[in-house]
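Below: the structure, in structure tokens.
Missing here: one protein chain of the complex. Every other protein chain is in place.
First chain written, first letter: the chains are A and B, and each begins at residue 1.
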Amino acid sequence: MATVAGTLARPANVGVWSWVTTVDHKRIGVLYGITAFSFLLWGGVQALLIRTQLAVPNGTVIDAERFNQLFTMHALTMIFLAVMPLGAAFFNFLTPLMIGARDVAFPRLNALSYWVYLGGGLLLTSSFFWDAPSAGWFNYTPLSNETYTADMGIDFYVVGLLILGTSSLMAALNFCVTIINMRAPGLTMMRLPVFVWMTLIISFLLVLALPPLTVGLIQLLFDRNWETNFFVAEQGGDPILWQHLFWVFGHPEVYILILPAMGIVSEVLPVFSRKPLFGYPAVVFAGVAIAFLGWAVWAHHMFTTGMGTVPRTVFAANTMVIAVPTGIKIFNWIGTLYGGSIRFNTAMLFSVAFIVTFTIGGISGVMHASPPVDSQHQDSYFVVAHIHYVLFGGAVMGIFSGIYYWFPKMTGRFLGEGLGKMHFWLMFIGLNMTFFPMHFLGLAGMPRRIYTYDQGLDWGFWNMFATIGSFVIGISIIVFVWNFFRSMQQPKTAPDNPWDAATLEWATSSPPPEHDFDVVPTVRARDPLWHDRDHNIERPEPTGEHIHMPPPSYYPILMASGVLLMGLGPLSHLALTALGAVVVVYSIWGWALEPTD
Amino acid sequence: MRATRLGLTFRRGRRLLPIVALVLLIGLFAGCGAPQSTTEIAGDYNDAVWGPYRMVLILAGVVFVVVLVLTLGFSIWFRERPGRVAQQIHGNTRLEVIWTLIPVAIVAMIAIPTFDALFKISDDPPADALKIEAIGHQWWFEFRYLDDNGETILTTANELHLPEGRAAAVALRTEDVIHSFWVPAIAGKVDMVPGHDNNITFTPTKARPEPYLGQCAELCGLSHANMRFRVFVHAPDDFDSWLEDQQQEAATPTGDLAAQGEEIFLQSACIGCHTVRGTSAQGVIGPDLTHVGSRTTIASGVLENNAANLERWIHNSVDVKPGSKMPPQGASAGGALTDDQIEAISAYLLSLR
Partner (left out) sequence: MAHAATGHAPAHHPTNTGTDNRKLLMWFFLGSECLFFGSLIATYLIFKGDSIVGPFPHPHGDEHGILDIPLTSTSTFVLLMSSVTMVLAVYGAQHNLPKMMKLSLLATVLLGIGFLGFQVYEFRHFAHEGLTLSTNIFGATFYVMTGFHGTHVAVGVLYLSSLLLGSFRRSGLGPETGFHVETAGLYWHFVDIVWIVIFTVVYLIPD
């Protein structure tokens, strides 16, 4: 392997180092998946601790300080370290395969996104050894100002989210370019699989939504460390500015979390109903409309902050309008079931259940879009129920559907159906046991983020019920993990297209070769493999031509460590930031000079 | 074979449905009877909001049932069977239009009463409204009753007394972080935000001896869960006499223990933060204690107001309320007061009726 003066020697392509230096989108997808799932388990443990404390009135399992840290970190872990990266795992692994490309547009940038994410995730999680963030995941000022939370927890929050934002931004830019520029011949935008459409939409949302959060975080960092007064009302600042910057990011973020699941469901439902997705253009445009409208609704998180009547009216109207494209999607999914010949395996069960559980979350969303109703719901357990039906009943159910569906493509093995169904039913029952009673608790006036509550408020029964449900979810996850390890010991028997699916990722071996496709496929219809099947078009034979793939590189992980060092600066000594900057500059230099062929 | 097993699952599912429905109903009613219920509101807020609220609840239920029935129905009806061939349908424009218009109609049905209600609850307070300033502190509520010129005529804490049938115009302020003023059974919530002159106006409509429970609804730090308050709604005459009583200066203690307690109180660190009108205690950091003996709870609604709890609180308030700004006073907790002294002080405080 060639060594260029001034750059590092080429890494070898075997063993652990082959994973550390990989730029292969499939391996990066696997790294994302395993890391994110580990964080999901950790976030789940946090949730169980929270539920244990709340099981009975005046619980004494966890003290107030730890409790505030736990619910803050539970949200941060689940949102930024588990669900978003699980979405990333899917779109890393699948997007190039689904568009008939050999890799993403910028393979090394893709690796860099992963390593920066890992660094940011570990940094945020390590805060438990010092002070974990404790001001909630939306971290409202002035509670998060130094005056009221002097410990390092908020600094961990700020630095962690800045690093994770950098990672997401790089990944999003990469996927925007990949999807727009690298589709196989014949794969027009209106033939793009819905999952890829959703990936594109998410990528656009991230590119545009992260900067306001970044600016808010920078301002908070300066307020806390360099005595600016952006959010200090007494000095001419305004704590509400933080809320605006946060929610301008935060609301699109909700769609960033849910759209991958919507994409997955839109792939799974047609395949197991054995018929095309009902109303493909409507589903795609509804997704675009949701993303577009998602920019004009952020202030519905702030209805009780004393906003004027007119802005509340406008934001309420915009929010209700989002119900329309969401409804269109739900009805099209139901339409996909109609007239089908439905195979109910685990992947399909998760997708069908998704329709119902996500609908519950969607409906409660419309309920508190109404500001007078929201004045009762806001910051109560009703909202907790709502977000969990969207994020668990929606995003997580969709992601599990995707895991069962694409597992053979990713590993060459099937997940066990018996254990899979057990996993599904336990999770479905557990999720409804946990989160449905939270509606009742909200209606009974229980505020969120309280570490204790008194007897005599009629909250005890449903809290206990929810806690039992949360442990049922826990058991379902154990069943899944067991299923995973059991399946990984099976031989690789999966054929190329075990489900008789229609999209391009099934037109190559399971798991696919490093170069994805021996011959880049040509697309002739919206459901290419079904079209080719029905028209007896054979997959072209490999030509034996030499296929060029980008070589592995040290620079992504090196640069990521530089980014991590830069982030550690504000938490310890700014010299580390300077050192990190040097590492980053060196990496950019080496990166630019490294030959990519 | 597989289909049969699944069929069984679904049949079992169908048997479960009535049970699930029953549980939901029980849950909703449980929500109604609760002391902090958001659905049984004894205030004018109820007239404005219950309309859209009920509309939202009903429509939500209808939409959910439709989606559930269709999903479940199609799942059962169209499941894989020998000889069944899936119909290759790509879509149907007429259906798309219909199910675009249905959500539009539903949203309109929610939106119109919503905006109507919104403007109603946002009306300016009537001229004869009772003017009150509520100030959030970490972690307790200060209430000031104001006269027509905006001058404070009474300062109290954690228990708000209101006359039935008269609008209360509450100006919401905060001393530190964002708090939220919420009495679910009387009105919705509005936040207390530094630098913002927020307010809420509502009219309690039902006098009753037991209090309406309120609670801070915005995360405000360590003891957010312990930031509670109570609202007592009186008949107008009763309210007037309550107000008059509360405006009196502190009573001179009668018993020996209480008198001794006053002496210790006035020589201790207590007066740095607390006011007892009519004495030298003029601190303004903690709650006004002039009539603390007349309150039903201490520690912002966390403890019942009695001698044992007062002693516990004074001894080490952090033990009751994590993060409490009141330093421990008991000698064994690092303070300067002996158990006897604390007992005397609590007797004194209880005498301040």
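The definition used in the following text is that a contact is a pair of C-beta atoms (placed from the backbone, for glycine too) under 8 Å apart; a residue touches a chain by one contact, two chains touch by 3 or more.
Because the structure is predicted, anything quoted here is derived from the model rather than measured.
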*Which visible chains touch the chain that is not shown?*
A
*asked:* Touching the hidden chain in the complete assembly: which of A:V20, A:M182 or A:A296 does that?
replied: A:M182
*asked:* So one chain is hidden, and I want to know which residue out of A:V20, A:L122, A:I468 or A:M549 touches that hidden chain in the complete assembly.
replied: A:M549
*Out of A:L41, A:V215, A:A296 or A:V519, point to the residue that touches the absent chain in the complete complex.*
A:V215
*Considering the whole complex, which of A:V20, A:L241 or A:A296 touches the chain not shown?*
A:L241
*Can you name the residues of chain A that touch the chain not displayed here?*
13, 105-106, 169, 173-174, 176-177, 180-183, 207-212, 214-216, 218-219, 222, 226-230, 235-238, 241, 245, 248, 514-515, 546-549, 551, 592, 596-597
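Keep this in mind: only the chains that are shown with their structure count from here on.
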_chain A - residues contacting chain B, complex_ = 63-65, 68, 135-136, 140, 142-143, 147-149, 233-234, 237-240, 273-276, 278-282, 304-306, 309, 312-313, 316-317, 320-321, 323-324, 326-328, 330-332, 334-335, 337-344, 352, 355-356, 359-360, 363-364, 366-367, 369-380, 436-437, 439-454, 456-459, 461-462
*Along chain B, where are the residues that touch chain A in the complex?*
2, 6, 24, 27-28, 30-39, 48-49, 52-53, 56-57, 60, 63-64, 67-68, 70-72, 74-75, 78-81, 84-92, 95-96, 99-100, 102-104, 106-107, 110-111, 114-115, 117-119, 121-122, 138, 172, 176-178, 180, 182, 184-185, 187-191, 193-199, 213, 215-226, 228, 302, 322-323
